[in-house]
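Shown here: the complex without one of its protein chains, the others still in place.
Chain lettering (A, B and C) follows the sequence in which the chains are written, and residue indices restart at 1 in each chain.
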């Protein structure tokens, strides 16, 4: 397990970004340890809060030199709304960086260069621009595909061109970019770029579609999931999902510790549906008929 | 029951005042209805608070013309601390004015003028200056006695001289005024002023001492109590205390509705002790031996 | 606008919202904040035969998202209630669910009988039998933990009042087997159940190192216990679907503070909803919950409140 810190971060800035809020936080220790794909977990509601559990946010950027960590937050319900209401000078209790970062591509193409496509749905794009910078710095060709329901729910279209070799945008309602889903444009991007690795963060249905498209194109999908988490640090077992291990067996693994980034082909997508995730019958320790 | 309002008040100012915090709130309807001795009840902790119950505060001043209500708050535990942290522009959900106000003196002295002594312990003095102004405006001679543990726990010494004909100050540690308790100086003040009515607000032990001193001087004591309250509006029955009614019988009455101002001589002081209040055996409906 | 009518045990109410016993006194105090006749029904503070002083103080402690109380059933006694409080409630047009208690089944029946002699008897929509009160015959243990004692109380009350007045038994969650207590009450003639009364808790004053409440233990209420209320309603409703219990209406209570919360209890199986502790936070809470519930039903396209009752049960979805 990698290094992790627990620190009270001061809000340096909080700016609207379309439907979201972009926060810059002073959290020097977390900034020093973080890598793209990891997340932070914040307490919400202040000292007299009735909400006990931490809320998780992908790290949008971390700058060890100045000691900042950035996050992009969608006001979903009470906890995230509280975060979006923090103002410069306010404090947020953070634990991080948590989880495993995105791995780097290791299979260079015919030109000797590695190539990657980064796919973000909604605020799921938040961690991708930092990843893009890291990948480009090591010589990887990077293309970005961003999708959302509508233009205001896209995040980082302006940032993308600065860090990627090519950018494609889709919206469900056509209010920006191509009308449709990222999965509509992804096959073509994959073919054109010949990417060996696809990185994706966004809703579960999108991650499955990206996994399928990557498989069809012979690429590896690295998907960052968002399962409901109570602790974020590996002690509660609430964030589990069925993932196939190196031994070929499915286990209910903690997405906060073994994830949030998984190889898409190892995720048991068949277990998910209708907002639930079943334990596959062939999972290690799965309930037996008549058993527990 | 008098008129009462439920309104979201905006904080206009919050200033330190010794060990306390003095807040001015925009609450026009409450301001319009309020009289000295009444109180407001505020929710604490914001929308995601784990603290459900309202906190009560005496109305320090109410100005119907500008629509303001003022309170003086001691940071006791989490709820009051939250109130002291509110800043201009913040909102506080208020119900008020609650309870019965201080009655006016009705027995003029030999000079044809009514005379009153107002006694405040700690922040308990908060409602007295407004009361003093009202009494003086109707021709009553007013003296004020303020006491506290130490100088920083006195409230309103500066205000007192502007609204009273005479002021006495005591502190337990002698850091301001006479060293000692208000009850040490009160008999002399009562004798000198020939007051018919004594008004007091502060800790229970002080209220009892004031009641005794008033009785000795042939004056009526009007004491404003502070029992722990869950609702403040008369529906929970948590704030009760034993008080003798017009029929001479003791009942457990709601201090939020029938109080907080009681005639000191009617309060069953014998029932209080060690932070508890027993039901006197002769109270209406008191538990019988072997009964409930 | 969804049809908010609530039907329970022959009773038809304009909407499912009610106050909870002991959290709204007997109406006058809240009527300053909203017209209590807007509510489906007004549930009165539990009344016993004689006037009662209740317990000494402190009688309450705040707890995380809840509170503890030990009021000790303070009240004016049934004579004063029937002659003064009930007529006042009738005068403002409230439909009244009268909460009654006693130390013996006979005292329950006596209180119910006396109630019928009130000049305002027509304002009575039904009786709520509070069996979470000490049973004189068993050294102060409450009736509600014993199916047999609970049934005796219900039978005594059912016998004392005319059949058109529905009788609801209000149960305690502090039992190993709630369904058995529910079965005993329904078997003894209860027309419906109210779930749940407070759960037993305690707070210690760590400054004085002694129990905080004069009464040592007290009843825990508020949003903290809402998951317990939802579970209790669900269990009893499931037992009805499974035909382990006769079908009867459930009045849900416990931690409701918003329209969403009311919807949650209804979906678990409640045909009407009471708002208790939330009233201490917001004196208009019962009215606010009603308004929020109405908006929610509309927003989700439900034609009637009746459509959401027990809607989270698979048996209801796929009967």
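In this text, contacts are C-beta pairs under 8 Å (C-beta built on N, C-alpha and C of every residue); 3 or more make two chains touch, one makes a residue touch a chain.
Note that the structure is a prediction, hence the values are computed from the model and not measured.
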{"item": "Missing chain: touched chains present in the view", "value": "A, B, C"}
{"item": "Of C:203, C:236 or C:306, the residue in touch with the unshown chain", "value": "C:203"}
{"item": "Touch criterion as defined above, residue of A:9, A:240 or A:267 at the omitted chain", "value": "A:240"}
{"item": "For chain B, residues in touch with the removed chain", "value": "50"}
{"item": "Footprint left on chain C by the chain that the document does not show", "value": "63-66, 68, 145, 174-177, 199-206, 209-211, 216-217, 220, 222-228, 230-231, 234, 255, 260, 263-264, 267-268, 308, 311-312, 314"}
{"item": "Chain A residues touching the omitted chain (full complex)", "value": "1, 3-4, 6, 43, 50-54, 93, 95, 227-228, 230-231, 233-241, 251-252, 257, 271, 275-279, 283-287, 291-292"}
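The rule is short, and it goes like this: only the chains that are shown with their structure count from here on.
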{"item": "Leading chain pair when contacts are tallied as C-beta pairs", "value": "B-C"}
{"item": "Farthest chain relative to chain B (centres taken as mean CA coordinates)", "value": "A"}
{"item": "Rounded Å distance between chain A and chain B, as computed from the means of their C-alpha atoms", "value": "56"}
{"item": "Intercentroid distance (Cα basis), chain C paired with chain B, Å", "value": "35"}
{"item": "For chain A, residues that touch 2 or more chains besides their own", "value": "50"}
{"item": "Junction residues of chain C, two or more chains touched", "value": "64-65, 223"}
